[in-house]
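First the structure, in the form of structure tokens, and then the observations on it.
All protein chains but one are shown at their positions in the complex.
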Amino acid sequence: MTLRRLKGIALTIGFWLLVAVLVLYAIFPFYYAIVTSLKPSSQLFEVSYWVDSLDFSNYVTVLSQPTFLAAIRNSVIVALSVVLIALLLGLTAAWALGRVRFRGRTTVMMIVLGVSMFPQVAVLSGLFEVIRTLDLYNSPGGLILSYTIFTLPFTVWILTTFMRQLPDELEEAAIVDGASPWVTLTKVFMPLLWPAMATTGLLAFIAAWNEFLFALTFTLTDSQRTVPVAIALISGGSQYELPWGPIMAASVIVTVPLVVLVVIFQRRIVSGLTAGAVKG
Amino acid sequence: MATRQPTLAQTSAAQNPGGAVDATQPARPRRERGTRVRRRRVRAAWLFLTPMLIGLALVAGWPLARTFWFSVTDASLSSLEGANFIGFENYLVHDNGWYGILADPLWWQSVWNTLYFALVSVSLEAVLGVIVALVLNAHFRGRTLVRAAMLIPWAIPTVVSAKIWAWMLNDQFGIINHLLMTLGLIDAPLSWTADASLSMWAVIMVDVWKATPFVALLVLAALQMLPSDCYEAAKVDGIHPLRVFFRVTLPLITPALLVAVIFRALDALRVFDVIYVLTSNAASTMTMSIYARQQLVEFQDVGYGSAASTLLFMIIALVTVVYLYLGRRQLGGGS
Amino acid sequence: MAGLTLERVNKRFGSTQVIDDVSMQIDDGEFIVFVGPSGCGKSTLLRLIAGLESITHGDLMIDDQRVNNLTPPERGIGMVFQSYALYPHMSVYDNIAFGLKLAKQEKQTVDERARHTAKLLQLDGLLERLPKALSGGQRQRVAIGRAMAREPKILLFDEPLSNLDAALRVQTRNEIARLHERLGSTMIYVTHDQVEAMTLADRIVVLNAGHVEQIGTPRELYERPASRFVAGFIGSPKMNFIAVAAEADAEHGCRVEIPAVGQRTLPLAFSAGSGSANEATLGVRPEHLIPTPSEHGEGLEIVNVEYLGSEAYLYLERDDGELLVCRSQAPSPFRRGQRVTLDFDPLHAHLFDCDGRAVPPYERHAAPAAAQGAAS
Amino acid sequence: MAGLTLERVNKRFGSTQVIDDVSMQIDDGEFIVFVGPSGCGKSTLLRLIAGLESITHGDLMIDDQRVNNLTPPERGIGMVFQSYALYPHMSVYDNIAFGLKLAKQEKQTVDERARHTAKLLQLDGLLERLPKALSGGQRQRVAIGRAMAREPKILLFDEPLSNLDAALRVQTRNEIARLHERLGSTMIYVTHDQVEAMTLADRIVVLNAGHVEQIGTPRELYERPASRFVAGFIGSPKMNFIAVAAEADAEHGCRVEIPAVGQRTLPLAFSAGSGSANEATLGVRPEHLIPTPSEHGEGLEIVNVEYLGSEAYLYLERDDGELLVCRSQAPSPFRRGQRVTLDFDPLHAHLFDCDGRAVPPYERHAAPAAAQGAAS
Partner (left out) sequence: ADLTISCGAVGAELKLCKEGVARWEAQSGHSVEVVSTPNSATERLSLYQQILNARSGDIDVFQIDVVWPGMLAPHLVDLNEYLPKGTTDDFFDAIVDNNTVDGRLVAMPWFTDAGVLYYRKDLLEKYGLAVPTTWEQLTAAARTVQTGERQAGHKDFWGFVFQGRAYEGLTVDALEWIASYPGGGTIVDDAGDITVDNPQAIKALTLAASWIGDISPKGVLNYTEEESRGVFQSGNALFMRNWPYAWDLVQSEQSDIRDKVGVVALPAGGADGHSAAVLGGWNLAVSRYSEHPQMAADLVAFLTSPAEQKRRAIEGSYNPTLPALYKDKEVLAAVPFFGTLYTTFTSAIPRPAAVTGDKYPRVSNAFFNTVHEVLSGKVGAAQGLASLQSELERIKRRRW
């Protein structure tokens, strides 16, 4: 019994040790960014492990720029729209690809995947032309459109994978109940796919939130820019000076909403949604 | 149920909407394909796919077609219009010695770098991602916070996180060197990003840090959808948790893991910003994307750069096909 | 209301023939039960009728309209799945009301019908629960409720009661019978419960390895099984089979030589089949075996007495190790280890030829013809 | 081998009391069957014993060792799940072999045992299939095989046969009985199949809403049910209940006044309970009701005759609309619409007081005491 308990304790300690190491690896850089953001610029080049001064001037600098707030707004608009579009198109496509057998399905899957095989720079100029043709240059619309190029493929693939795991009988029951594919998808499958949708949604949101190259190329004026661009364009004293303090402060500011989002979304990543559906 | 659909092996064991199809016999009698019920479903499927396909055609079709075209011209950024068709000269041409990408040692170096980077970092990410997912799947106090913490690396914009790491890895005032020296692990600061023998590992470390949450999140979602009663059965049978993990959990999350890995691999093979910010374009960490970008943007040589992009595309496609093939084999062998 | 015709329906999964040339005619309002051993294709046949699988070959007609290509709701079908297939995220109420809502019924009608159905199935207290918080039987009832709520033309049941306890089973069975009476809709019901099959069915379809062995009323099947398979399948405990040597007897039907019992004459028109001329199987149901305690240690030993409350089964071991079952009243006057001699009533005996086909009853006029047939 | 003791075991899900103070003593090697209506907590109790749910309150002992905190394998337990719980990605063979924890060199033993088990359950042809490609019954058999393969000390079954057809059910039932004989291990079996319960059990535990109604041998339960609930639950079709006015009769037991039948004397020691002094329920099993065709239109109408092959059930409608069931031979001499008068054998009658408790048999010496008790 004591040996058991000892083993149990050892396991618990080991587990928490693992958690501690992982958490440290994950958040240390972010923590360091916070530490840096709270330092006055003169102390930037000194190593310090703890927050030894609480200098909020960097935050003031960042937040006092109206363009930064506009950038946050733009980012939210763009990222939310991208997530909505990706999930909508992704879900419908996943149903088609995951639950219907038809000729050309493999091809479609490969095409979707193939889109992810080009380096972003290679599509930049062509995409620029498309966006100008559609008159979406320098507007969130252009970004929303262009972001689908990297959010759609993985959304489609991931949702397809999860879609396949749902029991066939459920769909059959819905068919017998007279549900159209659309109803089956929205009323029956969607609620069950919450873990997958929350996950992909989160991934897509973050990907869109963080995208830089397209955002830089397809927007021009400060009022249309997104957060990463705004951060990259944060003013230092001169051409060569990198304003580390404000950049870190801005990074912290834009990362916090994401963390909150993760906390909210992860409640949707819960187990056992399909429990009780079928016997075996 | 999960294994009957080796996700990546689209060609064979896919499931019938109506529920049942013999995995070993995908071919069905002709007559069946034509029934109206099926046709209706197939029509709905195409209808559902159309918006996505239009979207992709719009954002990807034209740009990709252009890239292909430019790769066989001598277009340059300043004179895109006046591009001349020059065949495959960008790829390889003999003109008092071999010229073209395929004759460029730097290109081959970048191919090697890319493959090495992708293999190492994606493997590490897969392993770490599964571990993190398992931890996050356990019930313990503070799970919400730990989950959020684990996702932070993914949440920080790459541009920024690469800079944070560059800052931390700085040889003079970087905290990593400081830490290692305080701990007595090294006695002189290492120049992580400049030293050719270290820079690749520095990049891998940052990439693993950054992308593990992606894998972990997907695996976590898969873990959450596993049938719980199987675990009860295993529990009653007293099977060692490790064995349960390798024999039950892993096979069941394989589809999701494979998808996560393939998207990570695609990203890793196109890796750009982390390396660009961290080590710039030193030859020891030059990847195919950086090479292509250098040609396209810095050297203004759209033709050459497009050719490099096209080659990059083909190499990725090759890797993907091999991967899908192996993934299917592995799944098929498991049953 | 709807009649149903299957014409040479086939279903193949890859290269496996699962349903093999099944034809039948189901009248409007009939209650049909499919029975057969596990894996014989009952569920598959039901799914073909529902429209959930496509028919590889053959025609399915509802009310003389070919419906091979129609969707389940177009066919006017409701179905209870063997594996419940409840919507796990919907409450019991929503599970039941889902189909009604989709049919664009008025809100109040939906509500009324759903509640009524729930009440019928004693689910009223559970309306707000999710399927995962229900016991197996409760889930099964929700599944029935869901299919019943829409009162479709044809109702399909795939072993709907297999998780209910006896009392609830009898009750739900009666509920279904009454529902059938009230709605008058055609019902097709898959089960492996003898009692359900016998009591519910207007006609029973016995399936074996994808083909129809016999279609008939419960009584026909029980009393005049067309084959050894049906005879063995219908009735519990199952019919006792004894290998015998049979011989046509022009006057009384036929004579059989039963090992350890002796010769008996049966009023059956036996004619030697294609194989070994007089090999046959005698079939006697447990209730038609008459055991008599033997005084001198001859006869067969009782190896087990199963007590069932209202009756008891005696298991007798034959020399070759096979068991014979004999139905007796309870408490049984016999006990384990006792030896008994057996006899049976020739009127209730069945005989099957070497192909497993039942030998028809002997009729004085038909006899010569049969004899001739055998001679030719 | 292992005996099992439950001492005031309780289980609460949130605020719902699912298992309520259950105590019992299971001897080593016994075959115990849990029965009870759907949702009464049978599965939950089994899971508590298996160690899959934690006991809210009370003690569970195996071989006099408190095991509340042990894991299932430490308890030496094997289990067949109601929901199969097969590993979806493993073949039938792997599902069965996976749990066999044997030293590595004994690979051959694993293989042998797995194959043997598969053979027992007629799964030999399906060894390479995945659960997905099996029919419901086939899946259930794999689940049984998996638990059987390890031959654990205590085997738990949660409705293992509910998806098998009659023939296979009888066969697997016999298999389990034989397995029990061979292994001698303690087995606990949840079912709602009367026949399974009666034939397999050494003792049956009747559960009702989380508490034990009665524990006893099948015969005790059938012939001397302790309560109206048990009487109604055990036996199919279920016992007929008729509300009567009862009165203690010092000499013969008691007298009951049966509506539409008249007064009868029963050898039972009735004593007026706490409620209305002489309200009681008379219980007579269908086989003890004796119908007689009535000539002049009196008596009850036969509203349904259910044919079961070896017997038939007559359903008689009483004036208040309730049905009485009467077992008769098949083919039945009665037909629907006929009127019959009923009688019964007082020796086989049961009487339940207003709390549902069975009235004990009348014994000459005990009678005055009972009478005195009633008087005081």
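Note that the chains are named A, B, C and D in the order they appear, and that numbering of residues resets to 1 at the start of each chain.
The definition used in the following text is that a contact is a pair of C-beta atoms (placed from the backbone, for glycine too) under 8 Å apart; a residue touches a chain by one contact, two chains touch by 3 or more.
Note that this is a predicted model, so its numbers are computed, not measured.
Remark: the absent chain touches shown chains A, B in the intact complex.
The missing chain, though absent from the display, is touched by one residue of B:69, B:173, B:245 or B:323; that residue is B:173.
Along chain A, the points of touch with the absent chain fall at residues 40-46, 124-125, 128-129, 132, 137-138, 216-217, 220-222, 232-243.
By the touch rule set out above, chain B reaches the unshown chain at residues 76-80, 95, 99, 170-173, 189, 191, 193-196, 279-283, 294, 297-301.
The rule is simple: only the chains that are shown with their structure count from here on.
Between the Cα centres of chain A and chain D there is a gap of 56 Å. If you average the CA atoms of chain C and of chain D, the two centres end up 24 Å from each other. Each of residues 1-2, 18-22 in chain B touches at least two other chains. Chain A has residues 167, 169, 172, 272-275, 279-280 in contact with two or more other chains.
Per the touch definition, chain B reaches chain A in the complex via residues 1-2, 5, 7, 10-11, 14-21, 41-42, 44-46, 48-49, 51-53, 55-56, 58-60, 62-67, 80, 131-132, 135, 137-138, 140, 144, 146-161, 163-165, 167-168, 172-175, 178, 209, 212-214, 217-218, 220-226, 228, 255-256, 259-260, 262-263, 266-267, 269-270, 272-273, 288-289, 292-293, 296-297, 302, 305-306, 309-310, 312-313, 316-317, 320. On the chain A side of its complex with chain C, the touching residues are 167, 169-170, 172-179, 183, 187-188, 191-192, 272-280.
Residue ranges of chain D in contact with chain C, taken from their complex: 35-39, 43, 82-83, 134-138, 141, 159, 162-170, 192-195, 198-199, 218-219, 222-223, 232-238, 285-287, 306-311, 313, 327, 331.
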